[in-house]
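Quick one: this structure, given as structure tokens, is what I'll be asking you about.
Only one protein chain is missing from this complex, and each of the others stays in its spot.
For chain A:
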Amino acid sequence: MADHVEHAVNNVSVDGTEGSRHTETSPGRTEVELNGQPPTARPPLVLTDTEEDEDEELTLKYGAKHVIMLFIPVTLCMVVVVATIKSVSFYTQKDGQQLIYTPFREDTETVGQRALNSMLNAAIMISVIVVMTLVLVVLYKYRCYKVIQGWLFFSNLLLLFFFSFIYLGEVFKTYNVAMDYLTLALIIWNFGVVGMICIHWKGPLRLQQAYLIMISALMALVFIKYLPEWTAWLILAAISVYDLLAVLCPKGPLRILVETAQERNEPIFPALIYSSTMVWLFNMADSAETRNNSSHPVPEQENQVAVAPMAQPDDDGGFTPAWVDQQQHQLGPMQSTEDSRREIQELPSARPPPEEDEEERGVKLGLGDFIFYSMLVGKASATASGDWNTTLACFVAILIGLCLTLLLLAIFKKALPALPISITFGLVFYFATDNLVRPFMDQLAVHQFYI
């Protein structure tokens, strides 16, 4: 049940760089606003035409970077799922067990009965998801943060301990590894506790991203195993339609969620969103109080440090030598200490809360999107008779869909659903490749003709 909450809410969307972009794209200008300097030290922010056009080119470069920052985790998640499906036979065996949300069986006599059953299954599943999303949005709106936190905590607990225990067990069975319970308990305990800490509290960014990818993969594997054939495809189609409606309609639950989060200037639960950069405020329940608490050292430190959290070694996080020289020239060389920073932060100022630099803000993708992408590719590799061709085709289709979604995000600059385009492409290419391309390529391979 708890995991449904997760993936219900996880179709939050691709939440990218909202807010004003023109003042933020040029790194040099933004850093001035971010560090603890009094406002008068800022040079005037005059936006000329050339700067605007430079922004476009920088936008393109940064946009491409963000796309790759999402391609890599999505690819990793799919690779994990496909590798597991191909090697561990547990996840492709149909034991006859089904989830309680899909009570109708598909092993019926007639095709019509099967179609009807699968449609009913999909309908039940989608309504469960809708109800969960509504409950979540209502809880969020009425600030019942503790309830949401507890819910997410419990569902992550289930995933990180129980499901990964089953996964590990099946992997050991496949490779015939002898393992005692004590060692296993130690491994699972460590894995789970570190995962809970990373996801719900603080942890290295890469580790948090890795855990999010792993739990998405685990969830996708569960769906691949327990959802019957036609139901799975129908659910994929239905959920992309639902995602479209929930995020774009004015009264859509996910849109309300995102807008409320933006109004309150809070990040949406870190446990449900994959973020390509560090999330500034980790504990949402405290965020309202600590926002104005100037002795909160974390954001200051992050802003003062000249390297963005996910920066490559040659990325100076916007503190270009030219800007540093300019600062030193204007203000004299200075060393900032913890105390001096705190002092300056406590100066009354009319500045808005620190806006994150576009480059450092990165882009966010809901975990539900990861789950459904991987589920599609996993099902393609599990059930398609075209085997690797179908898997490859679905993989490329999903990546291109994600690319187009991010392009639209760059154009429209508001939260967008990440499922519809990718899942549509994925489904089209799955059925087309499996039924049309596979016989053609098989015939070509038999005769060894090359195109």
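A few comments on the model shown:
Convention: contacts are C-beta pairs under 8 Å (C-beta built on N, C-alpha and C of every residue); 3 or more make two chains touch, one makes a residue touch a chain; residues count from 1.
Here, contacts and distances are computed from a predicted model.
Between the listed names "6-phosphofructo-2-kinase domain-containing protein", "ATP synthase subunit b", "Dynein axonemal intermediate chain 4" or "Gamma-secretase subunit APH-1", the UniProt record for the complex's undisplayed chain reads "Gamma-secretase subunit APH-1".
The chain that is not drawn here is touched, among residues A:Val247, A:Met278 or A:Ala393, by A:Ala393.
Contacts to the hidden chain, counted on chain A, fall at residues 49-50, 53-54, 56-57, 60-61, 64-65, 67-68, 71, 387-389, 392-393, 396-397, 399-400, 403, 429, 432-433, 435-437, 439-441, 443-445, 447-451.
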